[in-house]
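Of the protein chains in this complex, all but one are displayed in their positions.
All chains are identified by letter, namely A, B and C, in their written order; residue positions are counted from 1 within each chain.
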Amino acid sequence: MLKEYLPILILLVFAFVFAFGTLLLSHFVGPRKYSDVKGEPYESGIKPFMDARVRFSVKFYIIAMLFIIFDIEIVFLYPWVVVYKEIVSQGIFIFIEMIVFVAILLIGYFYLWKRGAFEWE
Amino acid sequence: MNKRPEIEEIKARFPESYIRDEEFRGDISIVVRKDRIFDIFKFLKEDENFLYNFLVDVTCVDYLKLNEIERFAVVYHLYSHKNNSRIRIKALVPEKDTVISSVCSLWKGANWMEREVFDLFGIEFTGHPDLRRILTPDDFTGHPLRKDYPLKGRGERENFKVVK
Amino acid sequence: MEEKDLDLQTEILVLNFGPQHPSTHGTLRIVMELSGEVAVKATPVIGYLHTGFEKLSEHLDYNQFICVTDRMNYLSPLNNNIGFAIAVEKLLGIEVPKRAQYIRVIMAELSRISDHLLSIGAQALDLGAFTVFLYFYEEREKLYDLFEWATGSRLTTTYTRIGGLMRDLPEGFEDAVKKFCKGLPKVIKEVEILLNRNKIWLGRTRDIGVVSGEDAVNYGLTGPCLRAANVEWDIRKMEPYSSYDEFEFDIPVGENGDVYDRYLVRMEEMRQSMRIIEQAVENLPEGPVDIDNPKVRIPKKDDVYNTMEGMIHHFEIFMKNRGFIPPVGEVYSSTEVPNGELGFFIVSDGGRCPYRVRIRPPSLVNYQVFPMMMEGRMLSDAVAILESLNIIAGELDR
Partner (left out) sequence: MGIESLLKSNILVTTVDAVVNWGRKYSLWPMPMGTACCAIEFMSTLASRYDMGRFGAERLSFSPRQADLMVVAGRVSIKMMPVVIRIWEEIPEPKWCIAMGACASSGGVFDTYTLVQGIDQFIPVDVYIAGCPPRPEGVLDALVKIQKLVEQDSIKKRK
């Protein structure tokens, strides 16, 4: 059973080695000369007027949250699709299950639509 | 020779501020005093048989070396779309009080041109929305396009931070 | 969502759309006050390329200043040379021979096409259509070959002289221009297929940066920006100079003055310029290219070396404190350059150098309409609006 997971392990190790390898290499090879101007934010060559961490409208945050909700919903579909072929021959239950899941989220979608979370202006 | 109607009208309506008019290579220019300049322009813009609705240019000439009544002359070029005619109005501004009224309320296009004249010649425009320097840096002293300003400047182009 | 927005006290972020920015194409700086993405207020700051042309003009004589003029609008340098030459010829009251006028029309229209090519190419580049930039730039390189062949340099041409041209057109130049004018419509057609009904392009340019006819005239706009706002005005038609009245061409006019209309006007203007070029090349008259007034225009090289008067006139013009003597007077002359009306106001005190040369750049006046267009729009629209006005920092700051 374990043998099937060996390629994934090799992939993880290789990714880990490559990522931290390049970081270490650039740490040793790259020069580091700090100067006060280099630390300041770049604003097309002019000293910035104010710090960019400013309170802007909440709609950006709401849109981000909505995206995460519906993105996770799609992530749950992936494993379902992979096993759908074998299990659907035994019974229709797997299909009903996913329909219920999607329906619940659709209710949330319509609720948001009515509340006007999608108007941007 | 029959003068252009604009010259007659201005001579009639503003006799005390009219000085002279010149005609050279087909360009008509009227030299006036600076105090009633706004009314002259309002008249030229709204009068129905002139309708100078297009301000082409606002600039300034420093007559230090030429013999002119006053040192500065703010020169306006107007153009009327209706009867396709151009005219030049020169308002003489003495060296002592370099102030003249702004025409921004008549033509919005005059805003930056007046700021440029203020920046390079030092002539203030009363009634201008935000009279600031436009071409030279904000901490620049002096007015470069005056005749007594040296071509190579007064050392502003040398004092910067040297980075090694 | 709107009313709840207010009590959340969102702050305004003041941001620099700075002098060094990929899409300002030059040193233009805009101080943007943004609430979220929407620009509440935009104030342009100019002067980052102020080179003091007008101060320099008081120390250079008339022929020397021509070399400075093509550093102003470096997208179409030939139009500046021709504009200044026409202004000084108006001051001197002389008229260049017919052939020189026709060559000036050909070169001005070729330069107008090259300006529109780069202006539309750069706008498409910044709105995401990189292929349009490369297609148009290849055409502009063909134009560079023509300019280099006729004037000797790709960009800083300095082709005109007071009273004529630097030299006549080289052999075979006319058929090269005809060949170019045959190839360009195909490329323009290709780009029109790419852009005119492109969803993204329409979304980024339709109804953005709208200016009405009266506002355009009140702000003093000229050129494609004015013609896109449904005002039919072109100096080549209204006050024809350099024998423009002998060619028929029509002036493209837009309807509602937005970025899309300015793009359409520029594309149509390129076609009209090609029409003018074809007519000018067809009936290009023979004859000399300079006026034969040795006081103003230096004589031919072989005259200078072989005849006594030629040498005297040559040195009469070029010696340190000699030079030709213009009459005393003030002249304003304007020509139609790709961005609008380029005016030269020359005050001459009879000396070798002009007393004062005031350059009326179309970019300085067209750029004033930007804050009005920008308020209430998203930050990404600033790129589309700025490119459609085609602001060139060289002529903006002089």
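Methods note: contacts are C-beta pairs under 8 Å (C-beta built on N, C-alpha and C of every residue); 3 or more make two chains touch, one makes a residue touch a chain.
The model shown is predicted, which means the values in this text are computed figures rather than measured ones.
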The one residue from C:E109, C:E269 or C:D397 touching the chain left out of view is C:D397
Only one of C:L134, C:I200, C:M238 or C:I312 touches the unshown chain, namely C:L134
Among listed residues C:T156, C:N198, C:N230 or C:N256, the absent chain is touched only by C:T156
Across the whole complex, the chain not displayed is touched by subunit A residues 29, 31, 33, 35, 37-38, 40, 42, 44-47
For subunit C, residues touching the missing partner are 18-22, 25-27, 47-53, 55-56, 67-68, 71, 74-75, 77, 118, 133-134, 137-138, 141, 144, 154-156, 393-394, 397
Where subunit B meets the chain that is not shown, the residues are 135-137, 140, 144, 149-154, 156-158, 160-164
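Just so we're on the same page, only the chains that are shown with their structure count from here on.
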If you tally C-beta contacts across B-C and across A-C, the winner is B-C
When centres are defined as mean Cα positions, the distance from subunit B to subunit C in whole Å is 24
Averaging C-alpha coordinates per chain, one finds the centres of subunit A and subunit C separated by a number of Å equal to 49
Multi-partner residues in subunit B (2 or more other chains touched) are none
Within the complex, subunit A is touched by subunit C residues 1-2, 4-5, 8-21, 29, 35-36
The subunit A residues in contact with subunit C across the complex are 43-46, 48-50, 52, 54-60, 116-117, 119, 121
Subunit B residues touching subunit C in their complex are 22, 24-25, 27, 29, 53-57, 59, 61-62, 65-66, 75, 77, 81, 84, 86, 88, 107-113, 116, 120, 133-137, 144-145, 147, 149, 151
